[in-house]
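Apart from one protein chain that is not included, each protein chain of the complex appears where it belongs.
Right after this comes chain A.
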Amino acid sequence: MEPLTEDTLPQVSPFLDPGNGTKVNSLAILQLSRDNLLPVYLQPPTQGHDGYAEGAVVNTRYGSFPHSTMTNIPWGSQIRASKVDTGSRGRNNKRKRAKGDEAGKEDSTPAITAEEEKPQTNDGEIAAAAVREAVADSSGFIHILPPTPEVWTSSLPHRTQVVYTPDYSYVLHRIRARPGSVLIEAGAGSGSFTHASVRAVYNGYPSSETAPPSQQTKKKGKVYSFEFHEQRFRKMKQELTDHHLDGLVHLTHRDVCEGGFLTDDGASPGADAVFLDLPAPWDALPHLSRRNPKNPADETWVSPLNPNKSVHLCTFSPCIEQVTKTVSAMRRLGWVDIDMVEIANRKYHASRERVGLNLSTDRGVNVSARDVDEALARLTEIETRFKEHAENVARQMSDDEDESMVLDAEEYDQSGIGPREGVKEERRARKQRLLKEAAGLSQNEAAATTATSPSTTPSWMEGRLITRGEPEIKTHTSYLVFAILPREWTEEDEAAAAAKYPVVGPQRVVGVVDKAARKQERREQLQKLSGNRKARRKERDEQLAGAGAAV
């Protein structure tokens, strides 16, 4: 992977504004199949990348896709596979590729692998050759999608347990992450929640000098993200740079349970919302107070929270014991409206349930009776044929007793094993004759013939439309504990508010009022309305009269 340089960076992250189409040096998501998504940083067409004449290539089990065929095209495009000579280059590092499996991993995400392979290819002979135009292959295709937190969540390189869309969509809704909010996230993990929360709070990049002063004042949304694991922190940092989210996410390498949530220079993020994905959130909670929890009089203590707002908090813990401890800590630290939920998400697939004796014999068709009528028709048919067979045998026995007694007896024995077997035998031997004989039983006949001839309805319209859950469901992800910390309200604040809004005089009652008051109110309202109407009518009449006079 090429390191992205400052001047090649587009201004806005592709997650926030992907533009009209794919661009070089930007992230794109390849959709191989519905749930198989692959993130790729599109690279400029430099020749001989990794031994390919076409430049960088993504190899999948659906074909090979040179980056050049995926660059500068509209999002959502279907891309044909290209004829790529994987053979000659493959000889160099065949073993490695065999391990690399189908998903084209060697070209896409892990930067390290790409770098490892590079020197090898530079040794190779193709380095000097010009970038070859990709030639479309006869089959195979993928779709290219703009990156969104959703596709990123399902395609990102896992470092920890991922917060999936059903959870984070609900969490962000509940903690009121909106454009302009400042959000603290502890335990950045794999970064799925980070990306989703950036999208939620984004309302423009931090203003530069060029922005007009009117917009300078607008509060810009930002995510303060903390990660204590150093390797994850570094990867996350790189990812944020690659995704052009540097100005929007402030990533700090720290154990928040120890070090708290202030920025490195001791400033307060001024958070409006907090999301904690930590093993022990109760250890981090004391840092999220309005005042020093140990010494409320301590004026030097800086709170990471927005002093003017209620702060919404969510913790994400898989175990019930964690929840108990967290909730207990919350109660002691002054959080209110504590609410715990867990999210159960289910996916459904719509498909056709095709059951019937007379359906086309595709895969997925359940060849059994569709309903009782069909079962009945078939049983009747079988029964009839069995009877006919027996009669035939009897007739033949009496007709040609001498000649074929031995033979027919054998046959009868065979069919006597079971009516079904017998009919099958019979059908195989004397199908034509039987069909003619059974002509009288037209209904059965019809059922029998349609069973063999394909119906005219296309297979995708046959059968009943059903929905079925996915074969494996996530029954538990984590418990979500929500809480709110109202802003501090001191005696002085109260006095000021009381002075501003003094209680004066007798007042109209709103809200829950007794029946008499309600009736009185309604009466007044009606009177007012009718009065208005009358006045309006009068006015209009006068106007009309005036206009008529003028004409």
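The working rule: a contact is a pair of C-beta atoms (placed from the backbone, for glycine too) under 8 Å apart; a residue touches a chain by one contact, two chains touch by 3 or more; residues count from 1.
Rule of thumb we're sticking to: contacts and distances are computed from a predicted model.
According to UniProt, the chain absent from the figure is "tRNA (adenine(58)-N(1))-methyltransferase non-catalytic subunit TRM6", selected among "tRNA (adenine(58)-N(1))-methyltransferase non-catalytic subunit TRM6", "Ribonuclease P protein subunit p14", "SUF system FeS cluster assembly SufBD core domain-containing protein" or "Protein FAM114A2 isoform X1".
When the omitted chain is restored, the residue from A:158, A:294 or A:500 that touches it is A:500. Of the options A:331, A:519 or A:538, the residue whose C-beta touches the omitted chain is A:331. When you scan A:297, A:372, A:465 or A:516 for touch with the missing chain, the hit is A:465.
Where chain A meets the omitted chain, the residues involved are 16-18, 20-21, 31-36, 61-63, 74-81, 102, 137-146, 148-150, 165-166, 168-174, 176, 178-180, 196, 199-200, 202-204, 215, 218-219, 308-310, 320, 323-324, 327-328, 331-332, 334-352, 361-367, 458-461, 465-468, 470-472, 479, 481, 484, 486-487, 489, 494, 497-498, 500-505, 507-513, 529, 532, 536.
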